[in-house]
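Every protein chain of the complex appears in place save one, which is left out.
We just call them A, B and C in the order they show up, numbering each chain from 1.
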Amino acid sequence: MSERYSRQILFSGIGEKGQHTLGEKHVLLIGAGALGSANAELLVRAGVGKLTIVDRDYVEESNLQRQQLYTEKDVEQKLPKAAAAKKHLEEINSDTEVKVHVIDATAQSLQPLVPDVDLIMDATDNFETRLILNDLSHKYNIPWIFGACVGSFGMSYTIIPGKTPCLNCLLRTIPLQGMTCETSGIIGPAVQMTVAYQSAEALKILTENRGALRETFVSFDLWSGQFQSIKTGRSKKEDCLTCGTAASYPFLQPENSTKTAVLCGRETVQVRPPNPVDLELERLGRDFSAMGYEVKANPYLVSAQKDAERIVVFKDGRALVHGTKDIVHAKSVYQRLMG
Amino acid sequence: MSERYSRQILFSGIGEKGQHTLGEKHVLLIGAGALGSANAELLVRAGVGKLTIVDRDYVEESNLQRQQLYTEKDVEQKLPKAAAAKKHLEEINSDTEVKVHVIDATAQSLQPLVPDVDLIMDATDNFETRLILNDLSHKYNIPWIFGACVGSFGMSYTIIPGKTPCLNCLLRTIPLQGMTCETSGIIGPAVQMTVAYQSAEALKILTENRGALRETFVSFDLWSGQFQSIKTGRSKKEDCLTCGTAASYPFLQPENSTKTAVLCGRETVQVRPPNPVDLELERLGRDFSAMGYEVKANPYLVSAQKDAERIVVFKDGRALVHGTKDIVHAKSVYQRLMG
Amino acid sequence: MIKVLFFAHLKDVIGSESVTLEMGGENIISLKKRISDQYRIDSLHTVMVAVNEEFADDSTILSDGDIVAFIPPVSGG
Partner (left out) sequence: MIKVLFFAHLKDVIGSESVTLEMGGENIISLKKRISDQYRIDSLHTVMVAVNEEFADDSTILSDGDIVAFIPPVSGG
C-alpha cells in the first residue's frame, strides 16, 4: 500500500493515518455519467475501501466527449455504465471493492443501500433524485455532496445532517426541470471542476478532516470567469420537512415513486413494469428477433431496433424507448413488445 | 461526428463551427504525468485533431493514485507513459491522431516539434523546462498554458505572445527547485482543478474564442479554500529576454541543455549519453542478463535489477538510475553498464 | 446602485453577465419583478439568490452597494 499511495500519504492533510481511514470507508455514488465516472475514478485511485455505484443507463456515443472511464468498445457493446465503470475501475485499482447496481435510483431502490455507507455522492442529472438523496441523507445521518453542471457552468455543496442547511432549505421551489446537458450542452472542463470541488470535500470527510470542509455553496462559470462562494448559514429552516425539527422526509413517500413512464433525455422515455421482474434476456432477444427486430444483447440488456423504433430492455424489466418524447406512445410500444 | 460531439456542439460557446475548428487543431503536450494524462484525456474526448505528447518517463505504481489513463497492467509492463497514454487515448477516440515521443524535453529536442502546432500545454514538473517552453512559445508565436500543482494547491496561467506578460516576467528569480509532488505529496482533486483551468482556456484557444480567455493568473488551495485570481497587466517587462523588445530566448541557448546527469525525483538520477544514440534493446537486455541482472523489457526500454541497483535504459540511450540521489555514483553505474 | 450578476443561461437570456440598477430599500421580490418585466422572463421564482455571497430570502432588503447573484439551479450531471 505505501508505495501506491505514497504521494497522498506525503500530503500533510492525509498522512498514513488518513490513508488507512480512507481505505476503510464505503461510498455510495448515484449516477455514472460525467460527474459519476470522474468522481468514481478519483476515489478509486485515491484508495477508498468500497464503492457502490447505481446507474440505470448504458454507454452511448454521445457520452464519450466528457465521461471518463468509457471507451468506444463500451459503446459498441452497449454496456451499462455501471458495469463498464466497474470493469475499468478494477483495472485501475484492484484494492477497491466496486459493487454496481443497474437500476433506477428511487426512494425504494436506494433505501436498503444507504445505512451501510459513510458518504453519498450525487452524480445524478435531476432534482427529483437529489431530493430523495437529501431525505435519505438526513434519515440515516450520512453526509452527501451535491454536484451539477451544464455548459461551462457548475455548482457544488456539501450537506452534513444536523449541521448545514439541506438542499430542500436552499431551493425556493423545486425546479421541475433544471437545465440539462441534453438541452444546453456541456464541456469537459466544467465537469472536471465540479468533480474537483466534490472530490476534495469527499476526501476531507473520508479521511475524517471535517474541520477543513468548505461550508460554502460554490458556483462557477469557466467560460465567463464568474465565481461565487456563498455562505448558507442563514438559510436553515426550522420547519424544513427534511432537516427541520419535525422532519417527515417527503421525498421518500411511496406516492412519489410510482410513475411508470418518465421522459429521461431529449428523445427517450423510460418505462417501468408495475412490479419488479427478473427477465430472461436470452429468450426475450429470441422473441424480438422472431418479430423482425435487429437484436443486440449482453448480460445486462437487450437492444432491439426495427425501422425508426429502438428499445433497450434491462434485466429488471425497465425499458428505454428511444426516438420519442411521447410518454403515451412509449408505453404502448412497451406493452406491445413486452406484453 | 455530430452524435459523438453533440453535447459540446450544443454549448453556445462552441457550436458546429467551433467543433469543426477544434478538429483541425494540433496540440503539443509536454509531460504525461498527472496534469498531462488528464489534459490529454480531456482534449482527445473533446475531439482535438492531433495531439503530440512528449514524456521521458515510464508508468510506476506511485503514479496510479492521481494519473488518469494508466492501469495496473501498464505498471507491470513498465510502459513509457507516452506509449501507455497513446494506447488508452486511441481506445477512447480513434478520430484523434496521437503522436508520442519518449524523450527528454530539452530546447534541442522540442524545437523541431513546435512550429507545427497551435498550442503548447505545460504538464512538466520543473521550471527549467517551463522556461524553455516559454522561450519556444515566443520564438514561434504560439500560445502556451502553464499549470502546476502540489499538495492541495495549484496554479495556472495562459500566455499569449505579444499580448500577456510571459512566465519570465512574472518570476522574480528562477525557482531552482519549487515544491514537487515527490517532496510534498499531491491529491487528485488539486490535479483535476488545475486541469479544469488549463483545459477550459485550451478549448477557448482551439475553438478560436480568444475574447473569452481568462487573462488572470489563478491559484487555489482546495483544502484551505484559498483562492486568488491575479491581474498581470503591470508585470510585462520591456527588457524581458523572452518577450521584450530585444528578446534573445536565453533558455534555448545550447549551454543550458548540456548537463548529462540530473536528479529527477527523490531517489532517481537521469543520465544522458553525450551524443544521441539508437540502442538495440534486445541485445542490451541479453548483455544485462549475462551480467547477472534480472531483466524486464518492452519495445521502449530495458529494466535491469541486481541487489539494490536498479536501472532503466531507453532506446535513445537515456537511463534512469534508481535508488540514489548521488549524480557521480549514477554516472559511474551508467558507464559501467553502458560502456 | 446595486449590481446584479447573472449565472448560467440567465446570462444568455439577459444578454449580459451583469447589470447595475439604481435601487435601495427595496427587497428581492421587487428586484425580481423589475428584472422579469424589463427582460420578459418568468422563471426567476426558481432561481437562487445571493446578496454579497450569502443566500438571501425574497424578503431581504437591498442596500446601496450590494452585489446580488441570480443562480439558476442546473440539473446536469
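In this text, a contact is a pair of C-beta atoms (placed from the backbone, for glycine too) under 8 Å apart; a residue touches a chain by one contact, two chains touch by 3 or more.
Worth saying up front: this structure is predicted, and the values here are computed from it rather than measured.
**Q** According to the contact rule at the top, which chains on display are touched by the left-out chain?
**A** Looking at the entire complex, the absent chain's contacts are B.
**Q** For the chain not shown, which residue from B:G13, B:G33, B:P80 or B:G285 touches it across the whole complex?
**A** B:G33
**Q** Touching the absent chain in the whole complex: find that residue among B:T124, B:N168 or B:T242.
**A** Once the missing chain is taken into account, the touching residue is B:T124.
**Q** Have a look at B:T106, B:S219, B:T242 or B:S303 and name the one touching the chain we're not showing.
**A** Within the whole complex, the residue contacting the unshown chain is B:S219.
**Q** With the missing chain put back, which residues of chain B would touch it? List them for me.
**A** Interface residues of chain B facing the absent chain: 31, 33-36, 122-127, 147-151, 153-155, 170-175, 177-182, 184, 186, 216-217, 219, 221, 224, 226, 228-235.
In this text, only the chains that are shown with their structure count from here on.
**Q** Any idea how many Å lie between the Cα centroids of chain B and chain C?
**A** Distance between chain centres: 43 Å.
**Q** Whole-Å distance, chain A centre to chain C centre, using C-alpha means?
**A** Each chain's C-alpha centroid was found; their separation is 30 Å.
**Q** Quick check: what residues of chain B touch more than one other chain, meaning two or more?
**A** 12
**Q** Spell out, as numbers or ranges, the residues of chain C touching 2 or more other chains.
**A** Nothing qualifies.
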